[in-house]
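Every protein chain but one is kept in place in this view of the complex.
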């Protein structure tokens, strides 16, 4: 028999995961700017204040460094904080606490301490919010030993990754792409935790491997569809976890397809796409028929005007072109 | 006739460049923690307070975000600030100002404004300063459009890059590796500005290209020497400028050597080495005889104990092994 | 704009507030019509602050503002055409479509944004003032920010730096009682903001931010003190936003009665009453001003709609100055 499902938005999925976690574990609480009375900058926590009260749905002042650091301390003190940083752009103000304390503490103390902290933040562009509100800096976090970094691209992962992150004894950063909050999908009513170690094949194919994550997945799936029309069967891999990367799923695909294009909304230079490209080449050099392609955001501070922003971000057209170049390049 | 030279340390070279710049341009001043009375956390500005006074050798409180932001404002206001952040580790506290304001302003204002700001900071490990004082985060800055990032690896570049950076109308980040301050070399008495656009071949060779920068250059040159003993002639390239990267110098070398290893003190995953590796493969795929190798710092918060720190950092042994594997890997 | 005059010009103050009000009312319509996008943060209800403070500046002074920047830009003298074109994302004037509604920057009037990182503008203002101080000029930098920004470390570091170095900055706090949905009492342990600011050894006082004449007087003293080399000053304007935080905000956190209560102290209404009482305003002059304001807005919209898009080919232009026009 099939599991009962219900249509759920990405936003609702995170909200349900939060509510469930707080019902099941009294140590869990949510803290951040406007998570309570406002309902969350993007409406994720709407209604939770009413159920859990202001102690556990804790509005903070504008003090990213202090409330993220307070989350670290609270985790050390026996709680299971979920800290919401409204957007990744503001997380720069808390980076010192995340890198120099949260990520380093376990190793620096020889394993005496660990920091079971979950940090959620909205990421990405696409809503004409311009240069200071459109960053995709997942790559910076994916660089830091001691952190786990995940990017739910589906409603199911939005629901499951939070719970799984709360089971992790170490700091986990969850990136929620702003353009996904409204996405709806059928979600199992009893949806539970998900595996945080493996990438997922979102569409099978034998001609080329398209590797992506987070908010770029829908675009890449559209591109794969378009490529099918051109007779190119693209396999689409969703990395899901950006640190540690699951090389095996990616390389086993590339060994079959002999071609790969990495799609990342981050800027191209010294970003996530470079690491995925380098790893594929390191591990599949002799099976590759063409250099690994990369489709990323053009290296500009994201502009406000719709047509300029669109031109800056990865698009179906650019992905299709890169895939066709890769597949065609040796013929 | 040959130019007159004198033995100069890397530290003195930067000091002379600062002094010269301040003598020649009244708009130039130095600002940062302990740059004045203390003489600079690493002694770079020792003696400058006496010559230029406390207005232009400006001690700041412990307020990284504010004094870096003040540097941005002062640059907009017509001055040519050189801001010293004692170490890259503390620059995390100023990242918001650097990324969201300094780097974005020119584009965000449609070219109405530009930020002629120079930020100097010490980087790197090797002195048993442990996890919070040993970062190499050049890669993060190299990811950001709107910034120029340079890493002087020689006394000559330490002398010349600062002056050249001051001529740049846009923000320039200068990374000074802590282990280089004491390095001495003969420097031309009339040493002047240097080119900030090109990488440099520090040692010619035909069998393999070793690409590195900053504090890793001496180690890589030692490795090249050791490889010569094994009959492998390594070409050593010093990137010098980490953003924008000079692909041409690197790829023209690799097209000749058909092998490459990138050496970077940063962590391996999603770091500078990944970008260099990806670019080489993208541009030289059909000329490569083996996958590009990478020798980086082991992905741990840098430990205090000497033997553990040594084991974490790139070493001659690891570089030699990687080079031999690359050269040997195809039979 | 009368600069540094000893007495306020009520008609001019009213005219400026009206321009801002009509401009933003049109923004609301244009947003619903999707001609303007992104977050749009309206100043409606707070007009008296910009209108009362900015007349005290000289053309060579500097202004740093936040994402809630329409009012400051218009009163400072950024052409309405330019602002409207920028909101449309057109290439004409200012930021060539790259900045948008929250990032109005205008070099000719030394209007430095338009900063969307809360607190991010404060260090910038300190630096602009540092440049003036080091160059021996008597220019002043006014930095607008909300009360919510006072919790950020940047406020603390910037106040301390400006005070230590006696820099010519006027820290202008627009206390509208809320930071998005967070009431002042939940963001500041010391809700008396002038008291808080004075702990930096910075002269600080408050004024009724709904009464433009009170703002004018308070700012007059403040700007004079700063310009005379007295170092930074902190001025709190107690105000209120009549609209939600942004066009995205359903405004669930304020009760309607509170909003109504503040609407009774609408800065335009207050000044109109005073002027009518003083006989310096009548229906006719009021109607004329309104017609003029609306005409200016109409012209700006027409200008913006005729504007052309920045070519996509120029996307990467201006990332560095080398790509900038001479």
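We call the chains A, B and C, going by the order they appear; numbering starts again at 1 in every chain.
Following the convention adopted for this analysis, a contact is a pair of C-beta atoms (placed from the backbone, for glycine too) under 8 Å apart; a residue touches a chain by one contact, two chains touch by 3 or more.
Please read these numbers as outputs of a predicted model, since none were measured by experiment.
Every shown chain that the unseen chain touches in the whole complex is listed here: A, B, C.
Residue in contact with the omitted chain (choice from A:79, A:210, A:227 or A:302): A:79. If you put the hidden chain back, the residue from A:87, A:100 or A:297 that touches it is A:100. Touching the missing chain, out of B:128, B:167 or B:225, is residue B:128. Interface residues of chain C facing the missing partner chain: 151-157, 159-160, 163-164, 186-190, 195-196, 198-202. By the touch rule set out above, chain B reaches the unshown chain at residues 33-34, 36-39, 41, 59, 61-66, 89-90, 93, 127-133, 298-301, 303-308, 311-312. The set of chain A residues touching the chain not shown comprises 29, 55, 60-61, 63, 65-79, 81, 96-97, 100-101, 105-114, 145-146, 148, 169-170.
Here is the rule we use: only the chains that are shown with their structure count from here on.
Separating the CA-averaged centres of chain A and chain B is a span of 31 Å. Centroids built from CA atoms put chain C at 40 Å from chain B.
Here the spacing of chain A and chain C, counted between their Cα centres, is 36 Å. In chain C, the positions touching at least two other chains are 95, 97-99, 103, 115, 117, 120, 153, 319.
Of all residues in chain B, those touching 2 or more other chains are 65, 96, 100, 107-108, 145-146, listed in ascending order.
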